[in-house]
Structures are given as structure tokens and as C-alpha cells.
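Shown here: the complex without one of its protein chains, the others still in place.
Every chain is named by a letter (A and B) in the order it is written, and numbering of its residues begins at 1.
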Amino acid sequence: MSVSDDPSRVAGGPALTDLPDDVSVATEEGRRLAEQLADNRRHARKLLEVRNLSTHFYTRDGVVHAVDDVSFELDYGETLGIVGESGCGKSVTALSLTRLIASPPGKIVSGQIIFDGIDVLKLSNEEMRLLRGKKIGFIFQDPMTSLNPTLTIGYQIAESAKTHLGLSRKAADDRAVELLSKVGIPRSRERMGDYPHQFSGGMRQRVMIAIALACDPMLLLADEPTTALDVTIQAQILELIRSLSDEFGTAVILITHDLGIAAGMCHRINVMYAGRIVETGLVDDIYEAPRMPYAWGLLDSLPRLDEVKGARLRTIEGMPPDLIDPTSECRFAVRCKYVHDRCRSEEPELTPRDGEGHMARCFGTEPEGWIQ
Amino acid sequence: MPNRTEALEKPAVAVRRSASLWGDAWRRLIRNRLAVVGGVLVVTFFSLAILGPFIAPYEYQAQHLQEILANNNRPIAPFGSEFFLGTDNLGRDLLSRLLDGAQISMTVALVVQAVVLLIGLPIGAAAAWFGGRVDTYLMRFTDVIYAFPDLLFIILLSVAFRETFFGKAMNGLLLVFVAIGLTAWVGMARLVRGQLLSLKETEFVEAARAIGVSDFRIVTRHLLPNAMGPMIVAVTLGIPGAILAEATLAFIGIGAQAPRASWGSLVANGQPFLRSSPHLVIFPALAVATALISFTFLGDGLRDALDPKLKGKQ
Partner (left out) sequence: MLGYIIRRVLWIIPVLFVVSLITFSLMHAAPGGPWDREKKLSASTIAHLNEKYGLSDPIHIQYLSWVGNMVRGDLGPSYKYIDRSVNDIVADGIGTTAHLGIMAFLLSVILGIPLGVIAALRHNKIPDYLATFVSVIGIATPSFVAAILLLVFFSVTLRWFPTHGWDGWAEPDTMVLPTIALSLFPIAQIARFTRASMLEVTRKDYVRTAQSKGLRERSIVVVHMIRNALIPVVTILGPLLAFLITGSFIIETIFSVPGIGRYYVTSIGQRDYGVIMAMTMLYAAAIAVLNLVVDVLYAYIDPRIRYS
């Protein structure tokens, strides 16, 4: 069954006719996508709407609320950053979007994920499979372990093209060669028969990108794509993701713990802490005027070149809270320098701040708050 | 799809218990039900082996022909008579003989693994530590031993030297034990070498070297304790092989000499009476089976507990 016939599609809204100007129409894919984009915008549809998503893990020690009531949206072709320290639920959020949560112990307990008008959580497993790889590409953190060591990289790239696009072996191989040169691997046809161990880390991540883009997906989920790489390689890989997503008009969700990377790549940023989104907004708003002490902390802990020599790297004191029994206080309260009594008795909601779509979860920075 | 928990980012937990490697391993071990069952059975077997002579209802070699023939028309008392598990064809109490057999099997377990450690440990450690030509020669030597058909080698040794002084020691058992050990140490030598080679490059060894700790001390105080986990696992998992080898040899008449009987020779002795008196084969076979399973379960549990990375390898 084709995904687009699915009855769970959400009906479109009012029409918008502007063609977005950030899509290159030089290539065939670009043109096709531009039309599609225009069509979607006519219906004022988002590529992705996540509403009140909660994912829990049922462990021996108790139920871990890894993702807790998370909502966000993503436009066609947009790049969104999800930023937070390890264990904040950002990876689990990404895995939940494609229902790749290992079950048991994990389970998406509530919420709604609307992807391109399709209610993802209502799909059968087979329909979900058709979405993965074809409409949603995934890049994982560690390119050393994410590629199958016993299969040639040519096979691993051509595999999804064969599965989803119904290409013949020959056509799929040609597609793989094309993708390999696109991700910047020289002598791509010769290297098709090589195995992952014959590639360096950066080259492997390029192969991962080629795999993720093999079927020209609408959404690319990049889960810490550069964390395992050398700093010099990081920049190249990020640039590659940006240029290819521009070229193909692919929306990207970039998951990272590095606010600097997110700032350079993304249109908007979600800051996550302890399973919740604590601040969201345009990159500039968050970077210039973060409205949540945790985000300040993240910004402060970035090393800066203009820093006085010998100054200590600033860190956020303490550890994230136990996600097994979230208490009814602000989850950052125990580590917050500006904590008030109110923060310990109730949890703040995400409320609007200055800037388009800028929201933060903090009593202190609300208009009548004590941090200004 | 089977679960894949480890691949996921673990949610951070505020209170982290700090515990030693061994404490953690112990907790993992006692959570593993099969390993606990195996461990309890292993302890039981060793206790029976030690206490056997005191708790056995009769002497293992005593024949009770008169009592048996009073109620039966042949010298084999059935299962469940005044002889709890019955008697063999010479009127000897099977339970007492099984208990004596437990002593043989558990001694095999210990002696063979002691020989394995005594030979395998120094050879593996020397190969890893000195490297170069020493390593090459020692490993070539183990390759040769590895190519030796081990059961044949054991038989060769045991039969050829049966009549010597050494062959008669411990009722013919010592020779068999040593022969089994002589073929089994290769795996240990390779394991120790591999472990030490990988540890040798670690920082704590470099640090010890930098402050002038002697080679011998580094090997004995730093390297071996860190290689302990895999070695304990290998020793435990080597035991069923040794018990099996001894039982197999006893079955074909090599090893323990009459009137003593290993579980293997009890099976062999019971074989002609299998249809009329199946208990003579079934109980010794069950004893061997239980011993093999308990050590295997315990070994598997130890492997999972001590080094999760070793899972699926040996």
C-alpha cells in the first residue's frame, strides 16, 4: 500500500501560492520539489507536526520518561536543530519520529506525529517501513559502527534505492555511484566495491549521507552526525549536509549537543532538557537573547576565541534530574542559579517571548519574572 | 524485532551508584537465574564429593548379595528398594558408587584446570610480555599442540603409561587428569596472551613502567589481575570439557580402575542391563548431564557478568 493513499492523511488548509525562493530550481529534483513545496504551502501544511509526544522506557528500575510531552513543527525544506546534553531525550525524539524505538523496553505512549499529512503513529509496520529510508533518511552518530562491515558500500547505498524506488540492480548501482560522487568521494565507481573498513571516519560519514539521501527523502534526521569526527572533518560534513539539503530541498533535523554547530546550520532551534523542550525559536533569537537559564548555560560553556587566556571553561554545575519520577518542579531548578520558591512547587509552561515563535519554559523570564 | 536497548542513549540518572567491577559482576551474576541454578548445583556437587564418604549409605565397593537375593532372583536390586537407587549387577549400592564418582569428576574439574593454569598461564604471559622471537616460538609450539587430536593424545598417554608407577597413582586417575590437562592448556595460553597484549598498551601499564616498576611485578600485580575475568570464565567453561573427557575415557575403560568407578564407567557397566535395569545407566548419565549443565550455566553466567563484551565469543 502506498503511503500517499493513507486515509489518516490530515486535510489541507487555506491556499498559499508563493513559490519559496530558497529552493534551487536548477536541477530536476529541485524543480520537482519546488512544485511540491508550492503545493504544500498552498495547503499551509507543515512537513512535520509533532504534538504532545511522550516516549517512555520500561526498565527494571522504573519507567523512564525519556521524551515528555514534546511538541514542535517543521516546514518543508527547513533545518531545525535539537540541542541538549546527552540523555535529554533528543535522540529518542528522532528515533520516535521513525518509530525506531526498541520495544521493549521503549514505547511511544502518547502524542501525534503528522509527517507530510500522514499520521505516523497510526501506520502499520509495513507502511512505516515504506516511509523509512524513502521519505525520511537517517544519519547516525558513529560512522565507524553504523555501516555494515561485511557489505560493500556500493551495496549498502544501492540497497534502499532497490527497495524503495524499484530500481534494477544496474540502475541502483548507477544511482549509488552518482550519490557517492555527490557526497564528494573521488573515483566513486571504483570505490563501490570497497568495504567500510577501507574508508576513514569522515569518508564513512559521507557514505552514510549518501545512504540517507539515496531515495531523495523529504526529511533528513541527522543524529549527532559529526560528534565522532575530527574537528576539521566536522566542518566539511556539516557543509555537505547543508549544501545537499539545499540542493534537494530536504528538510533537516540536526541533533547535536553543540549549540555552535546548531547556530551555524539551522533556521530554528529546540533546546531540550530532561525530556522536555525548554526553549524554542529562531537561531538568532536564541543565540542573542536566550530566555531560559539552561540555554545561557549552554551558550556560556562554548569556548570562545576572545576569552581571556587562562580563564576556566564554564560548565553547568550538577547533573540532569532522574527521569524515572519527574517531580512537579521546574526540571532545571536544582541546577539553576536564579531559582525561586515557585520553581520548586510548579513546573512552568512554554510561553511566548520576543521574536517569531520564540518560547521558553521559565517563570523567571516571563514578563513579570525576576530575571530580566 | 528483538530489543536493542543498548543502542539507545541511556537517560542520565541523577544518583549514580559507584561500585567496583567485582561488585557489579556479582550483582549481574545473581540476577541471572540460570547462572544461580548452575552455581548452586556446582557447590552441591563439590559438597557431595567432599562429604560423599560420610553420607554414603554404604561402602561403594561393598557387595550386598545376600540381602538382595533374599528378595530378588538376581543380584541387581531395583530402584526404590532398601537401596535407594538400587544396586548394580554385583550387588553394590548405586547411590554410594555415584557419590564416589562425584569425587572423581570434581577432582577432574580441579586438577585439570590446575594443570591448564600451570602451563597455559606462564606460556601465554611469557609470549605476550617478551614478544618477538619468544612469542613466535611459543605460539608455534601451541599451534602444534592445538593440531594434536586431543582425545587421541589423552588415550595414547593413558594407555601407554598405564603400567608405570605414575600410571598407577591415585588408582589410575592421576595419569588421566594430567593427560587431559596437557591437551587443554592451549586455549588458556592464547587467552592470556591476547588479554595481556591488549592490556600491555594501556596507560596504567605505561605509567607503572615509567615509574620503574619491574617487569615481573607489572605482569603479576597489574596485568594478571586485570585479565582475571576472562580467565575465570575460561576455567569454568573448560571444566565440562574435562568432565566429559574423563567420563568418555572411563566409558571405554581408561582411567579409574575397579572397584572404583567413574560415572563414565558406571554407564559402561550398566549398558548390558539397560533393558531390564535402566536405572544402572540412567542415574550415572543424569549425574554427568547435571554436572555438565551446571558448569556450563555457571560459566555462561560468569562470562555475561564479568565481561559483557565477551558475549558470543570464547
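Operating definition for what follows: contacts are C-beta pairs under 8 Å (C-beta built on N, C-alpha and C of every residue); 3 or more make two chains touch, one makes a residue touch a chain.
No experiment lies behind these values; they were computed from the predicted model shown.
When you scan B:W26, B:Y58, B:F79 or B:F161 for touch with the missing chain, the hit is B:F161. The chain that is not drawn here is touched, among residues B:P240, B:G255 or B:G301, by B:P240. Summary of contacts with the chain left out: across A:E159, A:E178 or A:E329, the touching residue is A:E159.
Think of the hidden chain as still there; on chain A it touches residues 98, 100, 129-134, 137-138, 140, 142, 145-151, 159-160, 163-164, 195, 197, 208, 211, 214. Interface with the hidden chain, as seen from chain B, comprises residues 1-7, 143-144, 147-152, 155-157, 159-161, 163-164, 240, 244, 247-248, 251-252, 254, 264, 267-268, 271, 274-275, 281, 285, 288-290, 292-293, 296, 311-314.
Criterion: only the chains that are shown with their structure count from here on.
Centroids of chain A and chain B (each the mean of its C-alpha atoms) stand 53 Å apart.
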